[in-house]
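Everything below concerns the one structure shown next.
One protein chain omitted, others in place.
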Amino acid sequence: MKKVAVIGGGPAGMQAALSLVQMGLAPVIVECSSALGGKLKDWHQLFPSMTPAHEVLDELTGQIADAGVEVMLHTEVEGVTGQGVTLAGGRKLEADAVVVASGFDIFDARLKEEYGYHIYDNVFTTVDVERMLNKGAVALHDGSAPRRIAFVHCVGSRDEKVNQKHCSKVCCITGVKQAMEMRTLFPEAEIFNFYMDIRMFGPGYEEMYQSAQQDYGINFIRGRVSEASPTIDGRLQIKAEDTLVGRPMKMTVDMLVLLVGMKAGGSNAKFSAALPGGGITLSSSGFVAPVDLFAGNVSSGLEGVFYAGTVSAPKTIGESIDEGAMAALRVAEYLKGRK
Amino acid sequence: MSAIEWGYGINAPRTMDLDRNDIGPAREILAEMPEWGACIACGGCTATCTAGNLTSFNFRRVHTLVKRGEYAGAWAEMNKCMLCGKCRLVCPRGINTRGVVRLIKRKLGDY
Partner (left out) sequence: MKRSSWREYEKEIAHDHYYYARSCIRQNFFPGSETTFLRIMRDVLGKDIYDDPRHTSCTGIGYHTDIVPLDTTMAVVARQFALMTEAGYENMAVSCITSFGLYTEILETWHEFPETEARARENLRQATGREFRIPKNIAHTSDLIFHNREEIERQAVRRLVDAATGEPLKVVEHIGCHYAKIFPKSGIGGSEFPYVLAGMVEQWGGTVVDYPERRHCCGFGFRNYLVQANRGFSIANSRKKLESMAPYKPDMMVANCPGCAMFLDKWQYALAEMENTTYGADGRGIPVLTYEEMAGLVLGYDPWEMGMQMHQVDVEPLLDKLGVKYDSAAKFLGRGGKYIGAPKPVAVNSFSGDRLYRIKQ
């Protein structure tokens, strides 16, 4: 049976492995962390249907277990070729094809110094909020309930100051989702979303946005927050322009949530550099560049190497799963007729 | 106070201060007409506005200012509206814009 190395055990990698099994191939998932699931493990509910994240996670991991897919945990990959992967320490894992599904990194919000993440206690990221939601403990640092919450869109996206010029795509809808979750938790709170553009690209997203405005009373203000500073009572003053009326504004908030973007995976550059002759090429944003964005969006251009999920661009979980299946199909086509 | 001729005053801040603005009347309007909250400020209303094309009236801007608690002049501005109703036909979010004009006038008559 032909062997396929799948780098990364997130939604794309897991689906790729499951589809490869369906096609009579033998996938091996190489995962650097201690468990399958990728970042999905940290999420609480998924937009736009508010499906609990664990339902999707349990479904995928359950199928992986049922199918008896070989999984190597705690295993870092250093290099990729069409004949297999090099693991940390130089060990080779030979394979007939490779699916790179190593995902993305979360933008480090500390780089946007002006928002004071890790300096002021009540500045959080969307990832922090998902974790708090999972624990059922959304609160300010001192345990109290926020009376005014502001979400800042595009933190580490569309921002050349931190070398992240791309749109991370899923933050806008995440901001809408978390604002609605906050409204449910804190019915009396005032909630503001500060956005540059609202990008509601998926099914049901625009409807969710309208409902957030109309039914959940979320205030959407078009303007980028320029800075957060502490007030004497331990809250945060933020400044923005309300660009739709053309006037600067300021307000004090209890909780500031930064919608952190999707940054290219740290291993992309490593994989690219390990093949000096080319093969794995990176786009200007650092994500891997498929041969084209239409029929070849899971093909690397390097024989036997395929991409799935957010390794090549910010994507939703559904899209990542779709790409996992697509990559498996391309692998099967590639291996058909080969010895 | 001093008798010094300074030749200049102290500029008043242009910043909208949402800690000081009284958001109460705006909330009352929203409570009566929640769909007003769904405005995406596309400006379709203002593009077609009979009054706005011939006066300084900018319906989108004025009603958004009201939403932020900036009421000064809003009532007088809304009086420029001819209540022709074209804006309501244009609105992609289905907001009763004509109703917004009337609500703002009713609630903010005193401002």
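Each chain gets a letter, A and B, in the order it is written, and its residues are counted from 1.
By definition in this document, a residue touches a chain if its C-beta (ideal position, glycine included) is under 8 Å from a C-beta of that chain, and two chains touch if they have at least 3 such contacts.
As the structure is a computational prediction, the values presented were derived from the model and not from experiment.
Of the residues A:1, A:137 or A:232, I need the one that contacts the missing chain.
Here the residue in touch with the unshown chain is A:232.
What does the interface between chain A and the hidden chain look like in terms of residue numbers?
110, 113-114, 118-119, 227, 229-232, 237
In the full complex, which bits of chain B touch the chain not displayed? Write them out.
On the chain B side, contact with the omitted chain comes from 1-2, 4, 6-13, 20.
Just so we're on the same page, only the chains that are shown with their structure count from here on.
Just the number, please: Cα centre separation of chain A and chain B in whole Å.
Each chain reduced to its C-alpha mean, chain A and chain B end up 39 Å apart.
Which part of chain B faces chain A closely enough to touch in the complex?
14-19, 30, 34-35, 37-41, 60-61, 64-65, 67-68, 70, 93
Would you tell me which residues of chain A are touching chain B in their complex?
198, 210, 213-215, 217, 219-220, 222, 239, 242, 244-252
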